[in-house]
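Here's the structure we're looking at; comments come further down.
Every protein chain but one is kept in place in this view of the complex.
All chains are identified by letter, namely A, B and C, in their written order; residue positions are counted from 1 within each chain.
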Amino acid sequence: MDFELSEKIETVLGMIDGFMREEVLPLERYFLAEPFSELMPRIEEKRRAVKQMGLWAPNHPEEHGGLGLGLVDHGLVSEALGVSPLGHFIFGCHAPDAGNIEILHQHGSDEQKRRWLGPLVAGELRSCFSMTEPEMPGSNPVMMETTAVVDGDDYVIDGQKWYTTAADGAALAVVMAVTDPEAPPHRRASMILVPTDTPGFDLVRNLNVMGHAGEGVFSHAEILYHSCRVPRSNLLGAEGAGFVIAQERLGPGRIHHCMRWLGICKRALDLMCVRWLGICKRALDLMCARAAERTIAPGVKLADREIVQAWIGECAARIAAARALTLQTAWRIERHGWKEARQEISAIKFLVADVMLEVVDRALQVHGGLGMTDDTILAWFYRHERAARIYDGPDEVHKLSLARQLLKRYRR
Amino acid sequence: MDFELSEKIETVLGMIDGFMREEVLPLERYFLAEPFSELMPRIEEKRRAVKQMGLWAPNHPEEHGGLGLGLVDHGLVSEALGVSPLGHFIFGCHAPDAGNIEILHQHGSDEQKRRWLGPLVAGELRSCFSMTEPEMPGSNPVMMETTAVVDGDDYVIDGQKWYTTAADGAALAVVMAVTDPEAPPHRRASMILVPTDTPGFDLVRNLNVMGHAGEGVFSHAEILYHSCRVPRSNLLGAEGAGFVIAQERLGPGRIHHCMRWLGICKRALDLMCVRWLGICKRALDLMCARAAERTIAPGVKLADREIVQAWIGECAARIAAARALTLQTAWRIERHGWKEARQEISAIKFLVADVMLEVVDRALQVHGGLGMTDDTILAWFYRHERAARIYDGPDEVHKLSLARQLLKRYRR
Amino acid sequence: MDFELSEKIETVLGMIDGFMREEVLPLERYFLAEPFSELMPRIEEKRRAVKQMGLWAPNHPEEHGGLGLGLVDHGLVSEALGVSPLGHFIFGCHAPDAGNIEILHQHGSDEQKRRWLGPLVAGELRSCFSMTEPEMPGSNPVMMETTAVVDGDDYVIDGQKWYTTAADGAALAVVMAVTDPEAPPHRRASMILVPTDTPGFDLVRNLNVMGHAGEGVFSHAEILYHSCRVPRSNLLGAEGAGFVIAQERLGPGRIHHCMRWLGICKRALDLMCVRWLGICKRALDLMCARAAERTIAPGVKLADREIVQAWIGECAARIAAARALTLQTAWRIERHGWKEARQEISAIKFLVADVMLEVVDRALQVHGGLGMTDDTILAWFYRHERAARIYDGPDEVHKLSLARQLLKRYRR
Partner (left out) sequence: MDFELSEKIETVLGMIDGFMREEVLPLERYFLAEPFSELMPRIEEKRRAVKQMGLWAPNHPEEHGGLGLGLVDHGLVSEALGVSPLGHFIFGCHAPDAGNIEILHQHGSDEQKRRWLGPLVAGELRSCFSMTEPEMPGSNPVMMETTAVVDGDDYVIDGQKWYTTAADGAALAVVMAVTDPEAPPHRRASMILVPTDTPGFDLVRNLNVMGHAGEGVFSHAEILYHSCRVPRSNLLGAEGAGFVIAQERLGPGRIHHCMRWLGICKRALDLMCVRWLGICKRALDLMCARAAERTIAPGVKLADREIVQAWIGECAARIAAARALTLQTAWRIERHGWKEARQEISAIKFLVADVMLEVVDRALQVHGGLGMTDDTILAWFYRHERAARIYDGPDEVHKLSLARQLLKRYRR
């Protein structure tokens, strides 16, 4: 057993920490006060700097212009980026592009790759993943009403999606639609590439989430597909393979009920849990800094109050444990594959989300009235990261899923 | 012991419930989507309807045009209004005007009353209460830097305040300022009436709170007083009586450290805890309705899931207990006075806030992605009512205060 | 609304508090160190004193030699007695005799009453209630394997029971047994009186509970009924009415699934929740006293530590809320009947148990190593009252039951 980091990743993390602190965190005050589009020029400048430093797209293979980090190392990087909402976007490894790029890389035709892969990895275009439907439960992805019907050489797509993250301004949508309603549930849907300028692709609105419609990569759209026609060659992978691809790397024939979370969880691990650890780190840092600085009575700092100390102690311990398990999970996937890590993946989904929201809540409380304002990033974390317990399967589904895996051994 | 409600209040509550459901809740979608000023004409219409129904200003004495309800009955009314952020304002018993009116009524000179009381009770003018300072801990109100220096027949006020709720659009500010820095801490400050058009009253900004600067009665301002000059006749009550008045009804000489929360808590009880119970009621209602309606698998509703049921059961029980204690507290104050109810007042401040935030959080979780959007009121409650654990003394201060009262008997 | 206590009950409570403090609490050290049988002579002496004071059997009607208190007043008395495990027994209102007496009083034949009622109320005999079976879930009482088969003028009872509280030393068992396996589930079982000296009544063992087998009224027996023969005249109430009686006062024909908890909950209210409030009161008292007395550093008491203060504040608030709801529930039953109070009954069952166990746990923690020893009553409460979340329906069942009542209105 060995928890030591390689020298290479230590160096990378040092560079990233510095860049985040010096270049990214100072942008947050604009991020909180202005429309995102106004901030974009400054963001692009930072992205160029990241590319020049050779740190762009740490998760993508070197042949595509990325750093080619393994899962553990990318996890550590993702944690370092997660201290700010801007981190992943500035380093070119943001959702949902990161997942779409991986899917394209694995299942795209040569033509599809040629057209989309380069610009997406380079951050010149953006994409979105259009799966969730307002009337259907996110916890049961095989319930889906959007259809893609073959008509000559085309698919004609009809349906309503929402929570299509980052659709605003995206050039490409990866759409899940039912292509064979008679097939068994997990073989009904396919993934289809839809350029967003296709007639019938109608971005109805950016959802008002926690008081804001958002913009660009920080938005969640409602989209109507009405008679939206694309060539059949825009099919990604095989027809009916939508869920298989969503679960990626799993071989065909391996699909059954209790496994359907795997692919989704992979994305969770790549982009969520470690990012949440970054948020924890930041919130704990803000909490300690505020406590150490704030005078509450002559000569007495907030940091002198036992209750605040107890919170800091509890938060630090819970973060440390969540982090140790997350790294162990990443290691197990990298070494032994997704299947061996299934239970840990379920565990970190809800455990890390829970720790993160608690740490943010306590950090906000330590800031008092200031915590409610947008003078720190905490109120943003508080309201927007609440979604962590909902997306990619609500916590409750993951708890039950983990329990059922464990109970299998005991049932006769 | 008798928990029965009077027929009169049952009738009033029935009318209010109906009005809220039919007339107020439908306004929320505009409240969530538009600037508040655009909604104001429709709000004013509802206020007129409330006046016509004879339900205006339920908390104020009949001679001032109110309903003259006692504390218990007003508590029940306030709960009924609390189901929507708009309730109290539409019924003319909103913070901070309600508290300011009471203070004016009790401590104002005849001239002060003549000028302000009528229009404030009638809802024709609005006022604000300018006490909290950014660099000073809200948990320790005697730490204050704003000063009011006598200069001839005037006070000249200098200092910085923030979280001055509803200052935007208010005609009058009740300002706490140090008039005698040499006096004992609780005799240092005075309350002074400052018309907001006085030169030197500078509303710097509405604070960005949870992503929004807000407007009108739904805003919290930062205010600079620089050489803000008002006649000495604008003093409210006696010089040095600022904290005494803040603690109201307490007789002179009764002021010492452990009592300083009383007046503040009174306001808490009037306007906060029972309003929070209204929020609980609404959130539980939304949670049940959503669970009963939402299909999560063919033939299965969310309401069929045990985990959701357990949440509903727990929330209902906690609300019921918090409510029983709050009513008991209101009764004790009405019957036996503030002093006898001190421990219960401290208790409900943090207990009801805790229940409310938990119920809102779970209701949001039951709504899934929808809960994050502004298509229901839950996300608004989630982000804005988080302040309940902070204002008028953070939870922690009230816990310690309650404990110290209890421990007194045990210490030798 | 009126929370005032009557003068009569104030007087009674004053007498009881004094007696508990002076006469009962000093017995606890023997209770914790000796077999209960050795303590019995001293207990009997106290029981005689209680009778002389005219406070015996506060819950039973005056015509049977009790005080005839209503439900609210008996609740207050039960809380006062609950501060010690010995309270209810010394005052003649202990489980399971209290419930058996009520059942006998309502459903017993004249002969049955003549034989048993007097000695049971007077505390000269003890009884037990033999319902729970080891292989059957307590949460589903209609699952039952013990049978009573008619044979001539007799019932012949066969089966296994456990958790038959206080069977050790009891003269009478009220046994639930299936008399008609073909009837609908709630009409299958009957209650039968079985004198414990009947051949075939075999008390196998007192269960080892939390390390102790217990003795007398503080024991839980496993009982084998093998060919245990009693006359048919020992049937209590009608054949098949076992569950109806268990739910008492509910009229015939009103029995359906969701109501089955009512009768059981009544007993819960009578004897459990208010007793638990007594435990809360005691534990909080011990916690405060220890904190005020214990020196943890030169000049520093435990009570000076904020964390301990925060615990005391939280415990006091939670107890106050649980208590207010419990009294409101008792009032509603007394005034409006069981049916109207169903939701509150479900609520207090799990809510008060939860508060009680938390308060006991924190009081123990405040006592440190001493809390683990039997030098205080806390360790006894900690281990034995843990059962509160299990008996008479585990918490979870009550949560679901409450939720289902609430959800009914929302389901279409």
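Criterion: a contact is a pair of C-beta atoms (placed from the backbone, for glycine too) under 8 Å apart; a residue touches a chain by one contact, two chains touch by 3 or more.
A quick note: this is a predicted structure, and the numbers were derived from the prediction, not measured.
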| item | value |
| --- | --- |
| Residue, one of A:Val83, A:Ile101 or A:Ala291, that touches the chain absent here | A:Ala291 |
| From C:Phe3, C:Phe36, C:Tyr163 or C:Trp331, residue that would touch the chain that is not displayed | C:Tyr163 |
| Listed residues C:Val150, C:Val204 or C:Ile390, member touching the removed chain | C:Ile390 |
| Contacts of chain A with the absent chain, listed as residue ranges | 1-5, 72, 284, 288-289, 291-293, 301, 303, 306, 308-314, 316-318, 320-322, 324-325, 327-328, 331-332, 335, 343-344, 346-348, 350-351, 396, 398-404, 406-407, 409-412 |
| Interface with the unshown chain - residue positions in chain B | 305-307, 310 |
| Touching residues on chain C - with respect to the absent chain | 32-33, 132, 134, 137-140, 143, 162-163, 207-212, 294-298, 305, 307, 364-365, 368-375, 379-380, 382-383, 386-387, 389-391, 394-396 |
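Everything below uses one rule, namely that only the chains that are shown with their structure count from here on.
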| item | value |
| --- | --- |
| Rounded Å distance between chain B and chain C, as computed from the means of their C-alpha atoms | 43 |
| Distance between the centres, which are taken as Cα means, of chain C and chain A, whole angstrom | 52 |
| Per-residue multi-chain contacts in chain A, two or more chains | 305, 307 |
